[in-house]
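In this view, the complex is presented without one of its protein chains, the others remaining in place.
By written order: A, B and C. Residues from 1 in each chain.
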Amino acid sequence: MKKHLLFLFVALALLTVLAACGGAATPTAVPEPTEAPLAEPTEAAPVEEPTEAAAAGGGNYVLVPKNLGNPYFDTANTGAQEAAQELGVTVTYQGSSVADATEQIQLLNSLIAQNVDGLAISANDADALVPTGKEAMDAGIPVVTWDSAIAPDGRDVHINQAESQGIGAVQIQMASDLAGGEGQIAILSATSTAPNQNEWIGYMEEELKKPEYSGLELVATVYGDDEDEKSYNEAMGLMQTYPDLKVIIAPTTVGIAASARAVQDADKVGQVFVTGLGTPNQMREYVKSGAAPQFALWNPADLGYLAIYTLNAIATGEIAGEPGDTFEAGKLGSYTIADDGTILLGPPTVFSADNIDDFDF
Amino acid sequence: MNTTAPTNQKSRSLFLTLVRFRELSIIIFILLLIGVVALNTPAFLTIENFRNILLNISILVIVALGQMMVIITRGIDLSVSSIIGLVAMMVSFTVVAFPGVSPLAALLLGMLLGAILGSFNGVIITAGKVPPIIATLGTLSIYRGMVFLYSGGTWINSFEMPDGYRALAKASPLGLPNIILFAIAIAIIVYIFLNHTRPGRDIYAVGSNPDAANVAGIPVQRTLFMVYVISGLLAGLAAVLWASRFESAQTNTALGFELQTVAAAVVGGVNIFGGSGSVIGVVLGAFLLGTIDYALILMQISPFWQLAAQGLLILVAVIVDSAIRRRLQRLGGAGEF
Amino acid sequence: MTTIHEENNKLTPQPKRRSLDFFLRWEWLLVALIIVVILVNSQLSPYFLNLRNMMRATSDYMEMGLMMLPMVFIIITGNIDLSVASTLAMCASLLGYLHIQGVNIWIAALAALLLGVLGGALNGYLIARVKLPALVVTLGTYAFYRGIAYGLLGDQAATGYPPAFTFLGQGTLGAIRFPLSAVLFIICAIIFGLVLHKFTFGRYLYAIGNSEEAVRYSGVSVARVKMIIFILSGFMSALAGVVIAARFGSTRPDVGTGLELSVITATVLGGINIFGGSGTMIGAILALLLIGLMRFGMGLVNVQGQVQSIAIGLLLIFSILLPNAARQLSRRGLQIQRGTAVSALVMLALGGFFIWFFFWSRIPVLNQ
Partner (left out) sequence: MTEDVNEQVPIIQMRDISKSFSGVHALKNVRMEVFPGEVHALLGENGAGKSTLIKTMTGVYQPDSGEILLHGVPLRFSGPRHAQQQGIGAIYQEPSLFPDLDIAENIMAGRQPTRSGRVDWRAVYREAQNMLQQLGVGLDPHLKARNLSVAQQQTVEIARALSLNAQLLIMDEPTSSLTLTEVEELFRIIRQLRQSGTAVIFISHRLEELFAVADRVTILRDGQYVGTRAMSGVKTEDLIQMMVGRQVNELFPKQEAPLGDTRLEVQGLTLSGKFADVSFALHAGEILGVAGLIGAGRTDLARALFGIQPAQSGTIKIDGTAVEIRSAQQAMAQGLGFVPEDRQHHGLVLPMSIADNITLPILPRYASAGWLHAKKAKRDASAAAQRLEVKSAGIAQKAKELSGGNQQKVVLAKWLETQPRILILDEPTRGIDVGTKAAVHQLMSNLANQGVAILMISSELPEILGMSDRILVMREGRITGEFMRAEATQEKLMAAATAVSPDKSEEN
């Protein structure tokens, strides 16, 4: 019994060393955390005042999506990297595999621990991330949210891709065109607590109260959790439960593609239409097949681009991040922080068969 | 139906006949459920719905059959969901990288990779003497971690997949979608293997009385190793069908699916202590779970109560199952009935 | 739980020479591993030995720790409880649901704890009185309790808990910001440790784990003991649910998914024999610390969450595989029959092919 415990101890020690450095060598496209030329790592006494970001570039920002692998967020990352080149800063793209608040918090905790210079977050849960957001800001790390906000006291600024009310209105308007002004419509959303989703659904419901949409009847709201399979099943479920459903509105890129595929598989193209927010590459096939004749979106690349510029503006002290501050965002021109602490990217663009081919994201 | 039993014994009480055909009690359970649902929403009783239920449970049947074989030998395989996730990602990457690869080749590759992952379980459990629940709990998180390590987090989306691969699951050249045909074929093959081949019968013997199996010259260690390889192989096959049906391979594909396969087996009458379980039982168990999920959506009961219904069903099945077995013991024990 | 009694799996060596054996116990191995992890990680990332960072990371593991304490009791008696994470979600969701209905938060918390006790009691009744296998019962309640959580909150998220309540989960003490939830965990750990090692109840647990029949023949009510440990498990899961609700400041029904597997991993890694009968509370706590430090360290070098669980999975398997291999080696020496040599080669070949294919087949897509 004795000697085998020594044998075990040596083997396991090896194992941990392997796992630990194995981890460091994982080929995730993350450059080695540059030895921040800022104040050397705080040993014992935690330095309270915000670390002065060295003016000479080298700022180490992190773009945190809801979950990795999602084409929408990948496109936002390309925009963010473009902004990084222009500003001469480094932007790492890190996220959890599941669109889940717990894992996002653990990731953010370790990023705060690494004393990064700025965080651009698309939040999985507006309230659960407030304590983490506060913690980052206390540690002198500016927090900018984009696409999906953290509640105000957990962030500096929120970049709204398009004014929520506008997004809600355009989707109902598209649904009405497709349904010919009357019939049953349903909403397939992402996760049940995604702040942006609930905001848009709220405005959609308001829009529906307008007289011109009196013929439309919202029969159900279901949740696909930004997972392809779940969204697909929920869409199939909707079509079975409501045989004479006319339109499915999916204000999420994952949901809209899955619904379009579900419509095709249930061979109800032409009978049930799909609209909402989707990326051209993803929806090109369904626009051509007629399952999703038109949908709207904004360019997520611009969203990523603007998020990094805003973050850099705050980090370098160019702006304080208070309402009323204005700053230049490279190719997108100047932006001013509205009094509710948000910045508006711009109106959504509507894609349809005729203009889908001039976009590639 | 395995070995029918022409009972020339004295006439037995209804209880005993019910017990002999455990599958009978599941069928009654299903009919009751369909009856209730049909009353509530008559639209339920259509071929269309029946086809959809079959579509939903095909993958569950394939993997639950592998899980059954493992449970019969008194083991359990919690790693099947991660094997599905890993094989789905690897095969999808391969198919996207080499569009020339035929869907059939993709299926074979999936089965090979699944079998290898299953064989790792086999080695750890038989040679390493690690209890099955701990071994497969370990490989559950190891294989799931490897999915992310492999893909670096990127997904394979439907527009990147070659058409043949996407059509594999849903195309219905023979009337029914392929995926249902695969499930039926696997069920038949497993039925023949378990009931008509020596290694198949050895699985039951090892699960029923391992010591007696040893004395009878049955290769117990080899049989145990074999069931984990088969479980992995079937999970590999299911992985390719999964990627094809949902036209995507994500890092969290099939997360948490393993407990569904155990539920289908337990509800299907597979004895958790090993030794007994039938292909028909597992198919019916999966069908019962599938009908529950489908009925809840149909009856507009909020989908949120679906999981609760499934959990309650497993509990009820287990309680009824043990009550039957205990009554059997008491009857058996007292000699003649 | 497979109830075949595996003698050779007991890890605590026979007390031949008191002094040397004291240092060859499993717990010292965990201490050694912890030291290794600290040394390695402090080289890898300058932010590892930062007390503030460590404290912040600790609060991520306190719910797991609270649920691990009763799990040690349950596994020592040779049983298992797969429903702990679902109980946590069910009780947190009840708390959220009542909060939304305007019920005072502290009453809602009490209700949540009571629901946990009820959940544990159902498990206990089916396992102790109806004598069903623990694995299957808790598999059923795993789905049933998670289902109730979804039924209670559905797609809403309960938010806006009063600050006095969220302080329980987010509050910290002193300059080093020691998390309040860690204080709660330490107190509970001391209580559970004492009960296990210093109270009569603890001795009954070890006795039942080693030979349930002999305990029944000694006039001890085995059913009552089992009932108590499952109720304890329900209560602690509910307490963890309250803490996680406070820590997040919001509750959703999918909270804590998969946590039960981490709790079982930590317990078994702590040297608690899965077939019952041996293991110490200190071992389990050290295992929790080891896992926490490993995950924290790997996080600092940007190892993604799922990839971290590879290391934890390997540690779990090898912590049982290596003692078995060593024992077989010492008992049977190195004479390997021809048959095993051949099959070992085949396995190596298959493994080699898999690893090659694993790294080769991913290159084309990643380079796109």
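Here is the rule we go by: a contact is a pair of C-beta atoms (placed from the backbone, for glycine too) under 8 Å apart; a residue touches a chain by one contact, two chains touch by 3 or more.
Remember, it's a predicted structure, so these values are computed and weren't measured experimentally.
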Contacts of the hidden chain among displayed chains: B, C
Of C:215, C:229 or C:244, the residue in touch with the unshown chain: C:215
Residue among C:207, C:285 or C:303 touching the omitted chain: C:207
Sole residue of B:102, B:172 or B:197 that reaches the chain not shown, by the stated touch rule: B:197
Missing-chain contacts mapped onto chain B: 3-9, 16, 20, 192, 195-198, 200-202, 204-205, 207-209, 211-218, 271, 275-276, 328, 332-336
Missing-partner contacts on chain C, residue numbers: 10, 14-15, 195, 198-204, 206-207, 210-211, 213-221, 277-278
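Assume only the chains that are shown with their structure count from here on.
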Contact graph of the chains (line, ring, star, complete, other): complete
Contact-richer chain pair (by C-beta pairs counted) among A-C and A-B: A-C
Centre-most chain [mean C-alpha coordinates]: C
Distance from chain C to chain A - Cα centre to Cα centre, in angstrom: 33
Averaged-CA centre spacing for the pair chain B and chain A, given as whole angstrom: 36
Where chain A touches two or more other chains at once, by residue number: 26-28, 97
Touching two or more other chains - residue numbers and ranges from chain B: 148-149, 151-154, 251, 255
Residues on chain B engaged by chain C in the complex (per definition of touch): 74-76, 90, 93-94, 96-98, 113, 116-117, 119-120, 123-124, 127-135, 137-142, 144-154, 156, 251, 255-256, 259, 262-263, 266, 272-273, 302, 304-312, 314-315, 318-319, 322
Residue numbers on chain A that touch chain B, as the complex places them: 26-29, 68-71, 74, 95, 97-98, 222, 227-229, 232-234, 236-237, 240-241, 243, 257, 261, 265, 281-282, 284-285
Sites on chain C touched by chain B in the complex: 1-2, 4, 6, 8-9, 80, 82, 126, 130-133, 135-137, 139-148, 150-151, 153-155, 253, 257-258, 261, 264-265, 268, 274-275, 304, 306-310, 312-314, 316-317, 320-321, 324-325, 328, 340, 347, 350-351, 353-354, 357-358, 361-366
